[in-house]
Structures are given as C-alpha cells and as structure tokens.
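Remarks on the structure that follows.
A single protein chain has been removed from this complex, and every other one stays in its place.
To keep things simple, chains are lettered A, B and C as they appear, and every chain counts its residues starting from 1.
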Amino acid sequence: MKLRYGMVGGGQGSFIGAAHRRSINLDGQAELVCGSFSRDYENTLKTGEELGLPKDRLYKTYGEMAKAEAKREDGIDFVVVVTPNASHFEICKAFLEAGIHVACDKPLAVTAKQARELVALAKKKGLLFLVTYTYMGHVTAKHAARIIASGQIGRVRAVMAEYPQGWLADEHSDGGKQGSWRIDPAQSGGVNCLGDLGTHVENAVATMTGLKIKRLLAKLDVVVPGRVLDDNDYVMVEYEGGATGLYWTSQVAIGHDNSLRVRIYGESGSIQWFQEEPEKITVIGKDGSLTEHHRGYPTIAPDAAKYGRLPSGHPEGWLEAMANLYLSFMQCLRAKKDGSFKSDMIDYPTVEDGAAGIEFVEACLRSAKSGNVWVDVP
Amino acid sequence: MKLRYGMVGGGQGSFIGAAHRRSINLDGQAELVCGSFSRDYENTLKTGEELGLPKDRLYKTYGEMAKAEAKREDGIDFVVVVTPNASHFEICKAFLEAGIHVACDKPLAVTAKQARELVALAKKKGLLFLVTYTYMGHVTAKHAARIIASGQIGRVRAVMAEYPQGWLADEHSDGGKQGSWRIDPAQSGGVNCLGDLGTHVENAVATMTGLKIKRLLAKLDVVVPGRVLDDNDYVMVEYEGGATGLYWTSQVAIGHDNSLRVRIYGESGSIQWFQEEPEKITVIGKDGSLTEHHRGYPTIAPDAAKYGRLPSGHPEGWLEAMANLYLSFMQCLRAKKDGSFKSDMIDYPTVEDGAAGIEFVEACLRSAKSGNVWVDVP
Amino acid sequence: MKLRYGMVGGGQGSFIGAAHRRSINLDGQAELVCGSFSRDYENTLKTGEELGLPKDRLYKTYGEMAKAEAKREDGIDFVVVVTPNASHFEICKAFLEAGIHVACDKPLAVTAKQARELVALAKKKGLLFLVTYTYMGHVTAKHAARIIASGQIGRVRAVMAEYPQGWLADEHSDGGKQGSWRIDPAQSGGVNCLGDLGTHVENAVATMTGLKIKRLLAKLDVVVPGRVLDDNDYVMVEYEGGATGLYWTSQVAIGHDNSLRVRIYGESGSIQWFQEEPEKITVIGKDGSLTEHHRGYPTIAPDAAKYGRLPSGHPEGWLEAMANLYLSFMQCLRAKKDGSFKSDMIDYPTVEDGAAGIEFVEACLRSAKSGNVWVDVP
Partner (left out) sequence: MKLRYGMVGGGQGSFIGAAHRRSINLDGQAELVCGSFSRDYENTLKTGEELGLPKDRLYKTYGEMAKAEAKREDGIDFVVVVTPNASHFEICKAFLEAGIHVACDKPLAVTAKQARELVALAKKKGLLFLVTYTYMGHVTAKHAARIIASGQIGRVRAVMAEYPQGWLADEHSDGGKQGSWRIDPAQSGGVNCLGDLGTHVENAVATMTGLKIKRLLAKLDVVVPGRVLDDNDYVMVEYEGGATGLYWTSQVAIGHDNSLRVRIYGESGSIQWFQEEPEKITVIGKDGSLTEHHRGYPTIAPDAAKYGRLPSGHPEGWLEAMANLYLSFMQCLRAKKDGSFKSDMIDYPTVEDGAAGIEFVEACLRSAKSGNVWVDVP
C-alpha cells in the first residue's frame, strides 16, 4: 500500500516543492493527496489541479489542513513542509499537534527556542520527524559516516568543510524567487548564507564524523553592497574531544554552484567528499595513496550501498539523495503503523539534527555580534 | 490528464524495467496500468501486485496484452518494451500492428532486416516510436548537438568515441542476471559488446554531430577465454563528407563503469563530453583554452537547458536523462492525440535511429568476418 | 659572462641546497664557485669536492666566506643562503655588510625585528635581495597577478588559501632530516607549520592580489601528541579595503603533499590556482563558466608567458619556478653591474616580501597567545 502525504508550500514557481514531489515519486511508495501550496489560494488551486488533486483537499491554510486531515479516515500519513524558513516552526507545530508525522525542509526553524520546542513536541507525541538535509542521503555520504565510525581513518583530528555558491555575487541580483526571501531578514530569520548553507555544513560534518561542536568563533560578513544579511561566513570550530574544524560558506564565490565539500583528516587516513560529484568518495591511507571508490562498488559499506538504484557509472544525483531520506523515513513510518518500529531503524536526519543546526546558527550569531569571540554551543 | 502505459519485460530482478518506471514516475505524466513483465507468469503476477496493478491487466503474453489493450477504451497510450534484445522485434511489431505507440530499449532489434521492417511499419501506421538511447537525454548531450549544428566548432574533422566497461573482465563471472543473456548468442543476436555498447557509441556520435557513416572497418574480439561473443571491439569509421572516427567498446576494461566518452574535433574548436559526468561539457576554442559549462548555466542552449529540473550543482543523472526522452515522447504523443503534432517536435531517438544502430552492428560484423576490411554502411 | 655565486648551507643530505643549484644550472647563467655548506667542515669539504670546487674556496664559516669573497677580484656576485631558518638573519647580515647581493630561502628570519633590520641594511647598502618563495616563479602564478591587477575579475572580495601537507601526521615520525629541525623550537624560531607553510600562503596571496593584511585572528594548534610546535593552523584575515580571507596550513593532513591552493573571488569573476598543477590556471567569468588556461597559450599575459621554456603540454615544474626567480634576480644583478638597473625590473620576491612574511607570523603568534583575538599587522 502506498502511503498518503500532503504538502505545505511548493506552489507554482517553487523549485523545492516540485523537487520533493519528484523524489517521493521516484520509488512510488507514497502518493500526494492534499496540499496547501501557497498563502495565495489561487496558486494552491492551480497547483492542485495541475497535480490532479481533488478540490476538497486543497486547503486555504495549513491549520485548516492539519485539522481536516487528522479527522479523515483516509487522512495523510505525513506532511511535507517546504515553505520559507520563517514559517517552518508554526506549520510543523500545527501538524505535530494534530498527530501527523512531519518532513520539513531545513533549516528547521528560525530560533533555537522554536527548534527545542519542536524536538520536545515530536518526542511527546511519539511522531517521526524528517529534516531534509538532502545531501546526507547520498550513498557515498553514508559510506563516509560508516568508515569513520569503523575507525578506518583513526580518531578525527581536523575537518575542512565549505559550501560556496556564486549566484548572489551580483549586487543587482536578488537571485530570483529562490533568492529574494533568503536575503530578506523577515522571512529568513536574521541570517542568510549561514542559515541556508552553514546548516548544511554543520549537518554534513556532524553526520559523517559524529563529532559534537563544543565551541566556535564566527565571522559573518556582508560582502555585496546594499545587502542586509550575511553572504560570506567563516567559522572556527572546536569539537568535544579536541578535534578542530574550519567552515566556509559563501554566496558570492563566483565559479561555485552548490559546492559543499567535506574533508576529514584522521590519525591514519583521511576522506574527501564533494556533493557535486556524489558518485565517488576518495579515501586516503597512511601511505598517501588516494583511492577513489564509486557507488556500486563492492568496497562500499553494505548498509550504505543498499540505497543505490543504478549500476555504478550511471549517475545518481540529488533527487536520489532526497529519495533515500524519504525511503528510510517511510520505512520507519510503516513500522510505526505495524508496531515494529525501533529507533535504530532511523537512517535520516531527525528533528534533533535540525535543532542542532539552529543551535549552531545562533552560536555563530552570538560570536559574530560579540566581535568574533569563542562561544559555547549548547 | 496522465497518459497510460503498459510494460513488457521488467519483472522482478530486472534492473532496466524498474529504471524505466522510475524515470516515467519522475515527472508524473504517465501511469503504469498493465504489463506482461516476464515469460514466467508467476513473476508477472508478483511484479504486478507489487506495483499495485489489477490482476486482469497482468497478461500471460505480450501478444495477448497488445490485443486486449487495443480493444479497451481505457487502453494504454504506449507500451514500454524492456526485454532481452532478441525479443524486441516481435514485441514491438505486435504493438505497432495493434496501433499502439512504442518505447523500446536499445538495441532496437537483432537484424537490420527486422529494424527496417519496424521503421516501415511505424511509418505506415503513423505511430510514434522511441528507442531509449538514454544518454542522449542529458542536457549537455543536447547542448553538444546544438552547438555543433550552430557551426561553433566548424566542420567536424575527427571523432574519438569509446564506451569501456570492466564488469565482464573476469572469466568466472557471468555478470549476474544482467550479464548472462548478453553473452548468450541466442538471446543477444550474435553480438554482445558491440550490440550493447557499440550502438550507444554510434548513436551518441550521430546525434551530436549529425554525421552519417559511409563505411567502416571493424575488429571484434573475444578476450576472455571461454566466451563466445565479442567483449572488446575496435572500429574505424569514415563519415560522408570526409570526417573520420575511431570507436572503442569493451567489457573487460577494468576501471571503467559506463565510460561513454565522446570527443569531437572541428576546424575551429572541439567538444568533450563524458556520460559519467553528465552535468558538464567542455568546449575548446581555437586558442586552446578549455571552457567547462555546467547544466543550468546561461551559456547552455535554451532548447537543451529547458530539460533541467534542478539548479546547477545539484546533480541530475541517468534517470533524468531517460525521463527527458520520455518527456519529449509524451509531449509528441499528446500532440498526436489533440492533432497538433508536427515532426519537428520530436526531440528523442526514433525507430530510424534504432535502425541505424543495427545497420552499424551488421556492417561491423560483415567487416570483422571478412578479415577487417572496409564495408559500406547502407 | 656567467655570474659567480657561493652557497651557505646545502651540504650533503640537504635537499634544498641541491635544488637551488639545479635551478640555477637550468639556464646556465651562473656558476657556483665557493661555499660553506655545513657547520661541519668535513661535510663542506666533501660537498665541495663533489661539486668540483677548489679547496681554497671551501670555507669553515660563513663569516670567513663573506670577508674573503668580498676581497677577491673574482669574488662572488651573490650568495645563496639555504640554512635552517634560525641562522638566516646572521648570515644574510654578514653578506650584506660585506657588500654582497643575497638570495635567501624563506622564511627570511625568525623575528620581525631581524627582518626589518635586513630590509634597512639592504636598502642602505643598495644591494639586491631575493627571498625564494619558489611558487611565485610559476608562469601561471605570475599570470594570476597580472590579470587581477588588470581588473579582469573586479575588486577582490574574498580569498581562500591553504597549504596542507601530511608528512608529519605520524607521531613517531620526525620527518627525517628535513623534518627534525622544523619541529625543534630552537632551530625554527618558535613556529613550525606557520613559519614554513603559512609564509608561503601569505606571500602567494599578497603577490597575486596585491592586498595588504590589516588585521588577523589566528588559531595555532599542536595536533600530534608530544610535539611542541604548531602543526595545524587557521587564520582569519582582513585586508585593507575590506576584502577578507581564510588561511589553513597543516602538516597532519594525510593525502596532501605540497597542496598550496589559492582561490580568489572578485566582483566579476574568480581565479583558482594550485601549486601541484602549476601548468594551468582556471579563470571563472561572471556567467559561471570555468576556463582553463595552460602555460604556453596565447591567452597568457606576455610578461608572465616569457618565462616559459617548453611548449605547453611538456610540463614545467618546481625547478623551473625557482629558476624563474633567479632569472629575474640575475637580470637585475647584471643591470646593477652595467648601471642600467631600475626598480621596476624586479620580478621576484624581495627582502620586503620576506619581512612581510615574518610580520604575518608574529601577528599570528600574538593573536594565538591572546586567545585568538584580532591583532593589527604592521
């Protein structure tokens, strides 16, 4: 049986909503049955029609949707929240309160207080909560986490992680629909580049290494004249246990698209992973020789490899990574339904991971506002 | 309204059937409604159940399916044929005769005679026929064709094209389910590597350059002891107009996955395109400097760029390429239905392209059997 | 006529001395005529014999050599100083005082006070002073400086520069002869990684961008247990005019050899340069497309291109880069001799550049010792 889901956000003109739908379509395990795609009800109606949805399940507000779907016998199994950042909190809260499992785009919320509230609420209600840090769905990203956990490169000593983009380099560019709300403080929650890209960096490093940030020192800059929010950020990091890291995120780095790159240096080896070339991972041994492993090779850890859909050399990409997150989320959801769920089945970023991202952002803001000093991360 | 389609082949254990279904799912424009997934009816039943199909549309044979679906008012708009090569001809023929549009995996058929018959039949019936040379669906492959057609690199002088794989390098390996029928003459039609990979090379070069092969000289070798069919092939090519080419395909080239690489050298520039890195294309100008263009950049030709679903730097892959073929095929199909179809709407490989592949293979066989001499290609 | 030079340091077992001699040999414009190759006179004698030098020009001490050569009519035109860091100052000072031009390996000195004294002394004496920041001799590095100066990428906004190595990752390794003195405070001057690699980073960025560091914030860490000096360093930088930078140097980054990489982001384009692939430079335009230029191409700035010795595609390397520094140094030296010297003839790193490196190091130390705070750079 297919699961049923609804969507908040993702109306006409939205990239991310269509992307989530495509990813879920990929494996055909869930069906979109309702939505409140826009604050503009006309947009919701048009989007719903285009998607072949019945008009009675096209809702004017997310609140109405949460209540109505919770009451239906054929109501949704989960909601997908793909609105601008500032509204994530209220929407997720409404669906959790209605007893509906949630998948929400990152960043989870605007303040750490909100994020903690969502963590507590999901726990209290016993609901599943996926935060779609897409990149961590890649087989190679999962493999990185597996081999670091296995001790193959020894204790991690240093991490270099960056996520530069170039699309907001021009001062006359508002970056189109995708860009405008990001650089508007009201909609984005006071940070732009760090909230959008820094949270990906934080999550990627945490997921791969398992390291917890102890304290950090951040410098958040506005590079393009006339802009209010940060567009180029540097962060020094100290992890519990003594390893350190250096993060860079930017939206003014011409020549980069979505260049999330993570390099992890251990006592006896290191790892290089690059989001734009997700089909491979480079592992370096003590003798310095670099070995490139491709998705689909027998050298890939089985519980990472199992997510592959195509033979190696037939590239999988971003949609597959997103779909992998949903695969695990939906597997857990079915297990919830049939009573077989156990927490170690979770192989996707949770509301806790989402909250860690917001704690990271708030700590960076505190550091930057205090003149780039060290601040502890809760 | 979604289109309806059925599938022949693609039962449990088949990679390619699931891949076609995933690609079509991606855009949600067509729905699988029936199938004859295997010669083993039990497999068909299980596959159909897994896919949520009603039992009365799970057919014992493709012939039964063609007839039954042609009669139904809600019958399929098109069939997808994903069986081993040797059966393509009979199956496609049956559906064409039943008046149903066809999408068939490549290679189109086993003999050129068969291929020509399919070309004639599709024409006579006025039916659309997609041959799924997947790689040509990539935005960058389309861009290559556009800029060569525009004259940007001048008249083409030489083409280097190769498609090496390494998965059949081991003599004790039959390559699993995907491999075994390929190296069995009865199922593959007398060629293995050339039929499987050589047709991709031929099609990629023809699609990008528009060149027609005039004559060729081929050397088809069996490298792995105990194997009957070719697993390493070299072909010299002369095109009409004087350009030349060199093709290499192999299944014993350890270190390669699906390494289709095409390099095209013109009078005033050249192009390098690599299937395993489909998000970029390298264009070289007269001054020797190499410029890398990514999918999603403003420098990509608009009628290639339009197929992109994600921003640059969020990798699209093989499934998207396949989906792009279906997008154009389905657009033409809708146009057929509403009477607006024109032949220049076709932006996918047709039965004629499929037939050209078989002519290429037969010419290579003639050359090889005659001691590697030049033979004309019809 | 060939110039005559002598060498201090570079005895048997020294890598860097032989490397300087090879570089100078490359163009055959200068001849080694004397030396004080080691504090161990036996080593000096053996090295001198091996190099075919007369015994009366093999000196027990550099002081003796400076005095003796200054008196000879056929005395040296310049001295090459390739001893461990801590002795650079005294040796360079001795030769400057003797009126002899100096080429000294980097870092120039141990303290900024020493460095400033050498700057003043060279100026007072009117002597040329090359500091061999080898990498800046590469044609592509020179090209980077030329096109940034030309405004091609607009005002520089951000700089990412790193120089990781992995050779000191192992705690039981002292890195051989080359390594041991570097991690010994007495010989290296209180910094290891930063003095050795950080000065290269500082110089590369300064040379390419022309930017002057206004203030910086540094974190210098000891990663490998038992080590006294830094082996992994992070530095945040603010330049005069508002651009910022992030530097990373490491000796524990397994998988890196001499990975000096500089990425410079401007208002309308960017540049990527990598020391280990010095034959190319990547320039990115506003449209995001990456263009790779090779040494030897007509697109390379003429006054950078002129240093090329081989056609493009015949790799030049580190020795050629070093030789290029000496070429300009020797051209200036001949011009000094014949009275035609003008300061704009200088196309090599000078004692001022060397001093800037030491100021950078000292500022980093001040910042690190004060708990990673911002400090001004003189």
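Definition applied: a contact is a pair of C-beta atoms (placed from the backbone, for glycine too) under 8 Å apart; a residue touches a chain by one contact, two chains touch by 3 or more.
These numbers come from a predicted model, not from an experiment.
Here is the thing to keep in mind: the chain we left out touches A, B, C in the whole complex. Within the full complex, the residue among A:Thr83, A:Ser312, A:Thr350 or A:Ser367 touching the omitted chain is A:Ser312. Residue-wise, the contact with the chain that is not shown comes from B:Gly255, picked out of B:Gly226, B:Gly255, B:Pro302 or B:Gly339. Of the candidate positions C:Ala149, C:Leu310 or C:Met345, contact with the unshown chain belongs to C:Leu310. Considering B:Ala120, B:Ala149, B:Val228 or B:Leu246, the position touching the chain not shown turns out to be B:Leu246 (whole complex).
Take chain B: the residues that touch the chain left off the picture are 153, 157-158, 160, 162, 166, 169-170, 217, 219, 221, 223, 232, 234, 236, 244, 246, 248, 250, 252-255, 257, 263, 265-270, 272, 282, 284-286, 288, 290, 371-374. In the full complex, chain A contacts the hidden chain through residues 287-294, 297-299, 312.
Residues of chain C in contact with the chain left out of this view: 2, 15, 18-19, 21-22, 25-28, 51-52, 165, 167, 178, 256-259, 275-279, 294, 296, 309-320.
Methods note: only the chains that are shown with their structure count from here on.
As for how the two copies chain B and chain C face one another, over half of their interface residue numbers coincide. Closest to the protein's overall CA centre, chain by chain, comes A. The most distant chain from chain A, with centres taken as the mean of CA atoms, is C. Averaging Cα coordinates per chain places chain A and chain C 43 Å apart. Centre-to-centre separation between chain B and chain C, using Cα means, comes to 55 Å.
Looking at chain B, residues 294, 312 sit in touch with two or more other chains.
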